[in-house]
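One chain of protein is taken out of this complex; the other chains stay put.
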Amino acid sequence: MELMRDLLDKQVFDRRRVKIGKVDGVVAELRRGKPPRIVAIELGSITLARRLGARPGEWMAQLATRVGGKRHAEPHRIAWKKAQDNGLDIECDIEVGETSIFAWQDWLRDHVIGRIPGA
Amino acid sequence: MRTVNLEHLAGRRVLSQRGKSIGHIEEILAEQRGDELVVTEFHVGIYAAFERLSASTIGIAMLDLFRLRRRDGLYRIPWDKLDISDPARPRLLCPMTELPGWKGQKDLRE
Amino acid sequence: MAHPTRAVPHNDRHFPVGCLCLLLILAGLAGCSSSNQVAQQSRTAASAAQTVSMVLDAWVEGAAPSAYATAALHSVGKTLADVEAQIRSAEIAEPAGRAGLTAAVNSLSVAVAHAEAELRVNNRTEVKSAQQDLRAAMRSLAAAYTSAFGPKP
Partner (left out) sequence: MKKLLEISLGVVTSVGGFLEVGSMATAAQAGAAFGFQLIWAIVLGTICIIFLVEMAGRFAAMSHHTISEGIRERFGFNVFLWPLLVVLLVNFMVLSAEIGGVAIALELATGIGFQWWALPVALLAWLLLWKGTFGFIEKGVSVLGLVTLCFVVGSVMLKPDWTAVAGGAVPSLPAHDAINYWFMASSILGASISPYLFMFYSSGAIEDKWDESHLGANRAIAGLGMTFGGTISIGVLIVAALVLATRGIDQVDDYHQLPLMLIPIFGFWGFVLFVASLAIACFGAALEVGLQQAYLVAQGFGWTWGEDRKPRDDPGFSAVYTASLFLAAIPIVLGLDPLRLTIFSMAVTAASLPLTVVPFLFLLNDERYVGEHRNGIISNAAVIFIIALAFVLAVVTIPLQIFGGT
């Protein structure tokens, strides 16, 4: 598997085929004397900002904590065991509702979009 | 558990032990071993002329399109020969001569 | 780093030549443009005048609402005022030619203002007379243009 071509930036779906984001990052565990093991994929604006540089990454992390509270300081991770590559996209055996990935969209829905009639 | 984000390696310049740039990381290969997906090798593209362009994916695509990349222009670096603890500065852990794809490149005098 | 000094004077010589021809180009652009700028402005005035006459024709035949016609005349009137100011300020060799142009454009502005005033009060007959003044002013502009620049391209 070519990680850059076949995994990074691919569309991620949850168990009910809901689009939850793109593979913004790939996390590998460094082990002494053994090849690095893919442990998780990362999603979210913090991971993306870090790809632009260390400083943008810090700004985004601070912004996320100030807006969403402490638990948003770290990017969202999905264990690689739960992920499955079906050619073009990545399907994850999780419920997006259980994760905090949609936290900002839910906040937007409850506080802004939901308030407008006919939403 | 020490972890690293592999996406930071994309397009990074790889330095030889003597600090000389040998090209940019283009791809990271991984294989399924048992129930683990592990990194097996890193591909570094050799573009003597278009150094800047080869740092971005669209640059590589253009170079490939116009056949500007030498067919053998690829180092396949095994996982244990590249130190990626600091993804911003991947370093080679073995001399140049041991790299597969090395054919005594004239312009990369050691 | 065997011979850095020899390289330095080399590119000094280039520098003044480069900026010299840049100045030449800019000067060239500015020089020839002032006279054809006035020609351009006069053509804009002629085009604007034709627009006004079309709007008035349409209004007289009842094919254009008054609100639109008034707004159109007001807007074109502003364009004519700008053109008049630009021609007056642009210095070209034949002041006589320019005086004729400025006078023609001025009479155009006056005719347009007159027509606009009549339009606001829906006075059809007065608008028709304003149309005559406009056509006269357009003829004089055309005459002033040919005397200043020769036949229209």
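We call the chains A, B and C, going by the order they appear; numbering starts again at 1 in every chain.
The criterion applied here is as follows: a residue touches a chain if its C-beta (ideal position, glycine included) is under 8 Å from a C-beta of that chain, and two chains touch if they have at least 3 such contacts.
The structure displayed is predicted, hence computed values, not measured ones.
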| item | value |
| --- | --- |
| Chains in view touching the one left out | A, B, C |
| Residue of A:K22, A:R37 or A:H76 in touch with the missing chain, whole complex considered | A:K22 |
| Missing-chain contacts mapped onto chain A | 4, 8-12, 18-22, 24, 43, 48, 51-52, 87-88, 105-106, 108-109, 112-114, 116, 118-119 |
| Absent chain, residues of chain C that touch it | 43-44, 46-48, 50-51, 54-55, 58, 61-65, 67-68, 71-72, 75-76, 79, 153 |
| Interface with the undisplayed chain - residues on chain B | 10-11, 56-58, 61-62, 65 |
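The rule is short, and it goes like this: only the chains that are shown with their structure count from here on.
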| item | value |
| --- | --- |
| Touch-based graph of the chains, sorted into line, ring, star, complete or other | other |
| Pair of chains joined by the greatest number of C-beta pairs in contact | A-B |
| Chain A-chain B separation of Cα centroids, rounded to whole Å | 26 |
| CA centroid of chain B to CA centroid of chain C, Å | 63 |
| Chain A and chain C: spacing of chain centres that average the CA atoms, whole Å | 59 |
| Residues of chain A whose C-beta touches two or more other chains | none |
| Multi-partner residues of chain B (at least 2 other chains) | none |
| Touching residues (chain side chain A, partner chain B) in the complex | 1-5, 8, 24-30, 34-39, 42, 47, 50-51, 80-81 |
| Chain A-touching residues of chain B, taken from the complex the two chains share | 1-8, 10, 26-32, 35-40, 57, 79-80, 84-85 |
